[in-house]
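One protein chain is absent from this view; the other protein chains keep their places.
Chain nomenclature is as follows: A and B, assigned in order of appearance, with residue numbering initiated at 1 for each chain independently.
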Amino acid sequence: MIDMWKFTLRRILIMIPQIILLSILIFILAKMMPGDALTGMIDPNVSPERLEELREKLGWNDPWHIQYADWVGGLVQGDFGQSFRFKMPVTELIGERIVNSFWLSVATLIFTYLIAIPLGILSGRYNDSLLDQTITGYTYLGFATPLFIFALVMLWVFGFMLGWFPTSGSVSPGSEPGTFAYVMSKINHLILPAIAMALIATVNTVQYLRSEIIDTKQKDFILTARAKGASESRVYNRHILRNSLLPIAAFFGYEITFLIGGTIFVETIYNYPGMGLLFFESITLRDYSVVTAVVLLFGVAAILGALLSDIILSLVDPRIRIK
Amino acid sequence: MSEKLLEVKNLKTSFRIKDDYYAAVDDVSLSVNKNEVLAIVGESGCGKSALAFSIMGLHNRAKIEGNILFKDQDIANLSISNLNKLRGKNMGMIFQDPLTALNPLMEIGDQIGEALLLHNKDLSKTKRKEKVIDLLNKVGIPRPEHVYEQFPHELSGGMRQRVVIATAIANEPELLIADEPTTALDVTIQSQILDLIKELKDDMDAGIILITHDLGVVAEMADRVAVMYAGQIVEIADVHTLFEKPLHPYTRSLFNSVPNTAQAKSKLHVIQGIVPSLQNLPREGCRFSARIPWIDASAHEEHPELHEVSSGHFVRCTCYKHFDFPEGSSKEEQHHGIS
Partner (left out) sequence: MAFLEVEDLKVHFPIKGGIFGRTVGHVKAVDGVSFSLEKGKTYGLVGESGSGKTTTGRAIIGLNKITSGKVMFDGRDITGMKSKSDVRKDIQMIFQDPYSSLNAKKRVIDIVAEPLRNFEKLSKKEERIRVQELMELVGLSPESILKYPHEFSGGQRQRIGIARAIALKPKLIIADEPVSALDVSVQAQVLNFMQDIQEELDLTYLFIGHDLGVIKHMCDNIGIMYKGRYVEEGTTEEIFTNPQHIYTKRLVAAIPDIDPKKRQEQTQFRQEVKAEYEQSYNDYFDDEGLAYQLQPVSDTHLVALPEKG
């Protein structure tokens, strides 16, 4: 177990330079963007001299490393700057959105695995049967279909034509936070975007699980289990499934990266007020301080996802744990 | 003493490839007695492993014809659930590569314990652990309490094979099938493992089918030997007869191609051509004829059968009577024997 902690600690230490590098990249990108927050606020009556004075006062004429240090210093205290479109601190703006996106992601992950595990198992266990071919056919369709088109079709069919689900927002207007109706409304708003994203996201996992199972089925230790007299169900449950699900568990962290990409499309299409929509809006509105903050958070989430994957893998696989 | 444990009669194991069935094991009959080691020798593709798998019922999609009588019960086409009452209890199997034969994600203790659990549901957890520790001791693993909680990759090859053996003998089976049990091991470890198998055999009074390609291992272990070529037994005899007076051309060629017996630096005998693949097995006539083309076709039988040349010594086809090695052949074969 000590090895386990050593491994985790080392893995976390590796993360530090990753995050520093990420922040430098984002800082440079932000500086390279045309204009600054003041350009957006200009009142034509304010004289250029006054603007220059303001810039000086805000430290925007300092050398880059001092600006960077100021920026990072702010970040550490939770200060992401000011959104000049929404006229409120970015931190506050992100605060609401991040919760919405979090729940959307959780719902998507749940659906992803609810679909992937049974399909992957069936497909792998009965490989080359008609059932397997049907499931594989679905995964190929999933690979080929762009998420934004699929999400639009889902919205049109289930939101507008059938009217089963709300078509925008994250909760019905007028719901009282804390009530049961409020929670149900939240869930109701989540389901359609989450399913749309999960149906596409899951095909990777289905394929991965299928090939893991087919691979494990042919391993020698499966023969050993049969030679011991283990029933088919025991062979599958104790040996094949366990061994095939572990790499899937490790894959979990990387799903987060896919989710980030997915939320941008899906939240925009479903007009769901999360980080993805905020990112999209801020880009079109040139609200750079928000864009920088969102990109930074996305980056950190991806890095944390990879960390999570590695930790899960080291937890479940004794071969890595020992190393 | 010679109580018959297993009797295989006219076994034919075929696999479907595209629209046809191909027999990997063809018309094999043999028997194993209690406390006897029957060695099955042959090169890759001769069907020796397919035969072992047929007996254990481990083939997935094979057509099995003929009879496999285990203590007078025909197990050739037994349902899996009935087979599972025998596998691991009355019949155990040792595999070639001890690393892949063990589940990498399961503790050693659980893997051996599973064999106990499956055939004795009433055994309590603590009793089971005690039994596993006993087994680990029995197969000569030091510090069994520690190894119990280890994973396969933490053990050396020899130790892993001991674990595989402990699993196979957990329920003291009457029949033990060892499929190339020492091929993946170093020579000093090999002799230890072979000694262990011998010891366990005497201990449990078990019958053993030892599958190997190594004639040295056969000489050390076997009571009787069956030589297989292209899915058939071409010669079967007790070990002394077979090593003193091998008759079938294939058996003789095999002996002559082993460096051990030949004079150092001299040329080894080379069998012409290659072992035919499953789809290219000759279905008629003497299967070895293509590899001894200098022997006249009339020497072979049309439908080669096993002939009893002396008590318990059987040879397939009549060609052995006319067989001789071509003089100084090996050099020519080097350059022309291969496509």
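A few comments on the model shown:
Definition applied: contacts are C-beta pairs under 8 Å (C-beta built on N, C-alpha and C of every residue); 3 or more make two chains touch, one makes a residue touch a chain.
All values derive from a computational prediction rather than experimental measurement.
Among the residues B:157, B:285 or B:326, only B:157 touches the chain that is left out of the figure.
Although one chain is not shown, part of chain B still touches it, namely residues 43-44, 157, 186-191, 194, 213-220, 222, 239-240, 243, 253-254, 257-262, 264-265, 267-271, 274-275, 330-331, 334-339.
One rule holds for everything that comes next: only the chains that are shown with their structure count from here on.
Put simply, the C-alpha centre of chain A and that of chain B have 54 angstrom between them. Within the complex formed with chain B, the chain A residues making contact are 219-221, 223-232, 234, 238-239, 242-243, 246, 316-319, 322.
By the touch criterion given at the top, residues 56, 58, 80-81, 83-89, 92-93, 95, 97, 100-106, 111, 114-115, 118-119, 151, 153-154, 164, 167-168, 170 of chain B touch chain A in their complex.
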